[in-house]
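Of the protein chains in this complex, all but one are displayed in their positions.
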Amino acid sequence: MNHVSDPKKLKVVGTRPIRPDGADKVTGRASFGADMSLPGMLTGAIKRSPHAHARILSIDTSKAEALPGVKAVVTAKDFPEIASEEAFVGEGPMNFRDLSRNCMARDKVLYEGHAVAAVAATSTAIAAQAAALIEVEYEVLPHVIDVEEAMADGAPLLHDDVFTAGVSPKPEKPSNVAKRVEFILGDVDAAMKTAEVIVEGRYTTKPVHQAYIEPHACVASVSGDGQAQVWCSSQGQFMVRAYCAKLLGMELSDIRVMPAEIGGGFGGKTLVYLEPLALALSRKSGRPVRMVMSREDVFRATGPTSGGVVEIKLGATRDGRIVAAECLLKFQAGAFPGSPVQPAAMTAFACYDLENVKVVGFDVVSNRPKVAAYRAPGAPISAFGVESAVDDLARALNMDPIALREKNAAKDGTKAAYGPTLKDIGFVETLEAAKNHPNMQVKLGPNQGRGVACGFWFNIGGESSGAVHVNEDGTVVVVSGNPDIGGSRASMAMMAAEVLGIPVERVRPIVGDTASIGYSFLTGGSRVTFATGMAVSQAAEKVVEQLKARAAALWDISAEAVEWCDGTAYPAGPNAGEFEPLPLAEIASKSGRTGGPITAEVSVNAQGAGPGYATHVCDVEVDRETGHVTILRYTAVQDVGRAIHPTYVEGQIQGGVTQGVGWALNEEYIYNAKGLLENPGFLDYRVPVASDLPMIDAVMIEVPNPRHPFGAKGVGEVPIVPPMAAVANAIRDAIGVRMHDLPMSPPKIRAALDAGELPMAAE
Amino acid sequence: MDGLRYVAPATVDEAVAALAGATGTAKLLSGGTDLLVQLRSGRVRPDLIVDTKRIPGLIGIKEENGGFVIGAATSGAILDEHEALKQAWPGVVEGMELIGSTQVQGRASLVGNLCNASPAADSVPALIAARATCVIAGSKGQREAPVETIAVGPGKTSLARDEMIIAFKLPKRPAHAADAYLRFIPRTEMDIAVVGAAVNVTLDGNGVCTDAMVVLGAVAPTAVIVPDAAKALIGSKLDDAALEKLDAAARAACKPIDDKRGTIEYRTKVAGVLARRAAAIAFKRAGER
Partner (left out) sequence: MAKTHVTTTINGEPTEFLCEPHQTLLDVLRDELGLTGSKEGCSSGDCGACTVTVDDRIVCSCLMLAAEAEGHSIGTIEGMAQGEKLHPLQQHFLQEGALQCGFCTPGLLVAAKSLLDNHPNPTETEARYWLAGNLCRCTGYDKVIKAVMGAAAELRGETPSQARA
């Protein structure tokens, strides 16, 4: 049901109430993964590989087991071997065989930091000591990290059972190239021949980490009868349950996962690392086990995103129509297959209405940690290349960068290269708003420049459950199953309050554990406000139907003759005016008499998520002598569908922009010749600090998605897609140098200036 | 960390005795902002930690004979609040103030920064350029030594096992004298210096430089005094010719390494840039004093 006949009549949705978990978070009371404590709790520690690539010859845990205070030690033999046939369960893309081997190495270690054993002991110090006493014999193997080196003939091979998928005929020899994908529209080769202007570019990016401030943490407790409880911060308690059950050979109903507050995820907490180990240790020791990662382990052994190579070729006619677009992507997957090269390929040209497109991508394993999702996985990387090339094309055509994009913009009815025909999209509106923003009028000084870049993300729907319970005093509890990363709890309460017609202060949202609410797919893909919001709204609608029926019962009239408005039942039709209106609280207080508790739970598999678009404008100043880049101004315009809670939507935009700026300027994984990570800490892995940025102007455009009760579209991921190109295009404008390789750190900018590097030539 | 002991002596003699009597490795603890990171990472595994902060005089700033005596364990935050010190030695203070965050400033000390002996230590170039000296206490008594004699290589000092620095001395300032310290970092805060440059100048009544010291950080295993850079400044009013000579001298003195924070080529170029910029600030300040 669409609840927005007139947006101005909305009473709660679109306002900015204080978030319900806010007081606990500003007073330090909120409980995150490492804040949980149980009586008798042990501390777990992990023994990790010091090598980038090696065969495990033997593991001797005897000295560790003998250390007083050590209560359990586990290695791969404590986990069931998962055969390749069982690797996939249900519809998810997770390969459980690979996940199991990532959590605990079997036969081989594939990256520095790969876990080979774990211990649980009575103190942190003893656990660390015990881990150090575990003796592992390795046969060190040659390693490879760079994506093109990993693809080359003769590269060290990570897996002898990975054969390139997506190529024909099926290869006979194993390879580090796990998959080839392609998306084709029309005939790019023929169309390119008709182009009057051609622009090409080759771009590279380095691996970057989601860099959430909270390291992974969990407490696991297994009882004598095999029933387990897990407290953890994750992006999905049902995901944790499913993955742990699979990795440990347990039944789903024997694991109950309680979602702690989560200190950032951005995709990096959509899978498990510690939880299966903590469960195994708890099972073996008979005591609860807490495991918390150090910051070094987070950098070394969780899921930084791909580094990659992006090659773009654009062909256009002089009037600015892009007639042909080609993109080649080579992405690192890390130790096991599964880079986001496919979404990167699908999103590469999704901002544009093109007839001839060819995108080819390669998923390549190499000896660095397995890639996990990072906010719009893959899209920022391909967008860096595409939007830089579009900028070069604008220069070659002597066209304004926004005008060029307007000329080729995706609109309702555009067929995207990745398949669907787009509808109810707001891309053109973002271009318009950016063009007309006052920041565009600010005059730039010497060594200052302005860059424009655009971005797209599909956003997903999927399975979610929501329950609405009416309390006897007329207050309401909303239960949903998605961890709250960005304020979704508040949005759930707001949507329920809007449907019920009551003030949002009378609605308390909670995030339920796996035993307390129906299944929900994880928090990611910018799906929670859309899909879980849909489930909650529908549950609230069902409650409204019950409230009307109860009022009818109290009035002894037919339920069809009751209207619900502003939280109150009114007699309607032939009975209009005959009875005093019944507010929700009164109906609730009499619910026992009229049939019992008033409650509803709805599960959906939400379809019709609306994709998001953004246009960003970035102003920079470059110090030519040092190569230092200062962000002077940043304007991020995004189509958000409908902003349920505008403050949190702005927050998502500002946060995504900031991560993109860090990715653009300074963040990167630095490996030495031995394949060991040189910067596993916040000192030399340089995320933006408060003094690095100006205020970020987040402009929300609302082109509602009719398939959501309030018109919402996902918002969290789109904002990270344009910034790298926006910054690169601004640098190009400021100093005349096209930077192709991320990060655009000062030494590289200075070197490019000294080399007199010119932008890639246009024909 | 079995057997790790922590002591907080009440006098210099007690501290020296603890160092001298230590059977294993002893580490002095002032601000702790380097030591605790190294303890946590396992880079150091001492048997004894000697906390210096309860010793009278180790925290505090005194004006003496026109100069300053700074207790070795005095935090950057306290230095930044001392108006007279900032007036006389703005470069020394800003070098110290650039270290880490506000939180780190609440603890970090000159002695810690010096004795941690990182080539990139931010407070060291300006101290050397100021011709500061250290007061060192040991079993054999006290001695004084110029700051530049302390760090001898990355992580290594010239101090004996039973020695500790208890104070820094800054000399009296003539008129028209000022210093400045600049560092280059990729972000705006929170990074280790890729290059640091300290310039200390004295001008005559006409603005002509009569004395100068130029010291570079992060471009060699220890801070580098650049006599040719000083020569470029002396006798000049910092005209373009002097700036060019300064830049060239700074670059020529660099012996940097390629590491995750910068390349040899980049550090060398930026050393010249920072020397020029720091000199401009020092000259301007000196003209105002």
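Each chain gets a letter, A and B, in the order it is written, and its residues are counted from 1.
Here is the rule we go by: a residue touches a chain if its C-beta (ideal position, glycine included) is under 8 Å from a C-beta of that chain, and two chains touch if they have at least 3 such contacts.
Keep in mind it's a predicted model, so treat the numbers as computed, not measured.
Although one chain is not drawn, the whole complex shows that of A:1, A:83, A:695 or A:755 it is A:695 that touches it. Across B:51, B:211, B:228 or B:265, the residue that sits in touch with the chain not pictured is B:51.
Across A:487, A:675 or A:709, the residue that sits in touch with the chain not pictured is A:487. Interface residues of chain A with the unshown chain, by the touch rule above, are 16, 18-19, 21-23, 25-32, 34-35, 125, 210-215, 261-266, 292, 294-295, 485-487, 647-648, 650-652, 654-655, 657-659, 681-683, 687-691, 693, 695-696, 698. Although one chain is not displayed, its contacts with chain B can still be listed: residues 1-6, 8, 29, 32-33, 36-37, 39-41, 49, 51, 53, 75, 77, 100-104, 106-107, 188-190.
The rule is simple: only the chains that are shown with their structure count from here on.
Only residues 125, 296, 625-626, 628, 665-666, 670, 678-679, 683-684, 686, 688-689, 691-692, 745-747, 750-751, 754 of chain A touch chain B when the two sit together in their complex. Within the complex, the chain B residues that touch chain A are 1, 41, 184, 186-192, 194, 260-263, 265-266, 269-270, 273.
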